[in-house]
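Note that this complex is displayed minus one protein chain, with the remaining chains in position.
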Amino acid sequence: MQQSAAAHPIVEIRKLWFGYERSRPVLRDINLDIARGSVVGIMGQSGCGKTTLLRVIMGALRPSAGEAKVLGHATRGLDTEGLYAMRRKMGMLFQFGALFTDMSVYENVAFPLREHAALPEELLNDLVMMKLNAVGLRGAAHLAPTELSGGMARRVALARSIALDPQLILYDEPFTGLDPISFGVIVRLIRELNDSLGATSVIVTHDVQEALGVVDYVYFMAAGRVIAEGRPDEIRSSAEPFVRQFVNGSSEGPVPFQYPAPGYDADLELASH
Amino acid sequence: MRVADVRARLERLGAGVTTHVLRLGFASRFLGYLVMHSGTALKRFRLTTAEIYFAGVLSLIIILVSGMFVGMVLALQGYETLQRFGASESLGVLVALSLVRELGPVVAGLLFASRAGSAITAEIGLMKATEQLSAMEMMAVDPIARVVAPRFWGGVLSMPLLAALFSAMGIFGGYVVGVQLIGVDAGAFWSQMQAAVDVRNDILNGVIKSVVFGIAVTWIAVFEGYDAPPTAEGVSGATTRTVVTSSLAILFLDFILTALMFTGGTHQ
Partner (left out) sequence: MNRSTIDLWVGVFVVAGVAGLLFLALKVGNLASFSTSQTYQVQAKFANIGGLKVRGPVKSAGVVVGRVTDIRFDNETYEAIVTINLGAEYQFPRDTTAKILTSGILGEQYVGLEAGGDGVMLKNGDRLRLTQSAVVLENLISQFLFNKAAEGKPEAKEPAK
């Protein structure tokens, strides 16, 4: 039912379970594929485990059970070197950018290039300028991260994450706290960069409407499980109650409004007299 | 007090002790890892040099000024007491030995912990809280090798230099007050000092102390920063802990080292 890809999926997850403690799993029996070249969204409420899933894909967390295969390597068996080799083909955009505050914008984008490729300065300069141009911030190259607005900082972080031309780009809540214009810019950039680099993108978000407009495929999560998946049009017309509640943003549905509590009367001082 | 209360208190005490022991173990492993992965910090010495600047150079003013005042006070107080025994010509000896053996390494260490140690903890803690360390890891760069190790070596290398400068400034301050202001004979001041201060026993031991303190303070500072909870309260608590723990560690180590080094005359 997923978008059929001629090549091997970039990410294959089978029967994945994960928990920090054995008694409390955060991810339960996850099965998903991410096809090469596609933009895939992982959505759900806060606390459903989507960020944890992203960290498993990143290799920062090892599966407690089951298998996660990224770029052809099973993350469980990787040693540090293998992990770093895998990560050199990936890029990640953190929620608020996570730019290095003691370096300029230029140095931030140059960082992965300096660390992993011994390039002459002129070539390095060209590459950095190209990446900054792709996100529209070539003119801001010599500013400090503290001088940037939220949207600009995130775009610089995006330029940094594509510095090594990754095959897989991960986005952790990329739309949080952005104004509508910056929002639109980021959305456009995600799509453009994915296609121009020939990469695959995974977006973890709960901004449903905008995400549905940019992704090719969606996985919905709740309480650590994948409860629905499909293409955006399928999701919009889905009859599944949770998906409906989420897509419509309504307060009534399978996810209750009230946090579990004893009877209202018990908590009211007046009623008890 | 009921039995249950006593028991609860004992349990909490035990848990507290266990937590500290576990933390110490983690800190030791952290130090071991840090030292083993110091290749980047030493090969790309520019990184360490920048940290020597932030930890050492920026602490210079406070060290030099404090050193001078400590020396001046030593001279004032020392003269008061020495002249009662007709030993005011030994003022130089008093000032020099106090500084070189004890006050130089200890006070410089305490000042270093407050200024540079807390700055290092706050910086690393904040980098952790804003996910900069995770971002680095995601770019396949080991944050401990790239961020923590240079700061560690920067602190370790700065500390002995700062302690030496503290002692030197203190002796100068003592000279200014003792000879210029009070009127102790300059010749006696320096010659008695030179006769009494032994390079191997006093100065070298003082340097060894400052190296040990430097390692302790910087270790505590980088560890607390790295281990800080990634919140505002977490980082501020870590910074406070660095200053408190470093200060206690310095005083404790000072006792141990002094006992080892300076009472060696009692065993032949």
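All chains are identified by letter, namely A and B, in their written order; residue positions are counted from 1 within each chain.
Here is the rule we use: contacts are C-beta pairs under 8 Å (C-beta built on N, C-alpha and C of every residue); 3 or more make two chains touch, one makes a residue touch a chain.
Quantities reported herein were computed from a predicted structural model and do not represent experimental measurements.
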Chains shown that the absent chain touches, full complex: B
Identified contact with the non-displayed chain, of B:Ala41, B:Val107, B:Ala164 or B:Ala249: B:Ala164
Residue of B:Leu34, B:Ile52 or B:Leu91 touching the missing chain in the full complex: B:Ile52
Of B:Val197, B:Ala216 or B:Ala249, the one touching the omitted chain in the full complex: B:Val197
Interface with the unshown chain - residue positions in chain B: 46, 49-50, 52-53, 56-57, 60, 96, 100, 158, 160-162, 164-165, 167-169, 171, 190, 193-195, 197-203, 207, 265, 268
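The criterion applied here is as follows: only the chains that are shown with their structure count from here on.
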Centroid distance [mean C-alpha coordinates] between chain B and chain A, Å: 44
For the chain B and chain A complex, residues of the former touching the latter: 126-127, 130-132, 134-142, 146
Chain A - residues contacting chain B, complex: 58, 60, 83-85, 87-88, 90-92, 94-96, 98-101, 111-112, 115-116, 157, 160
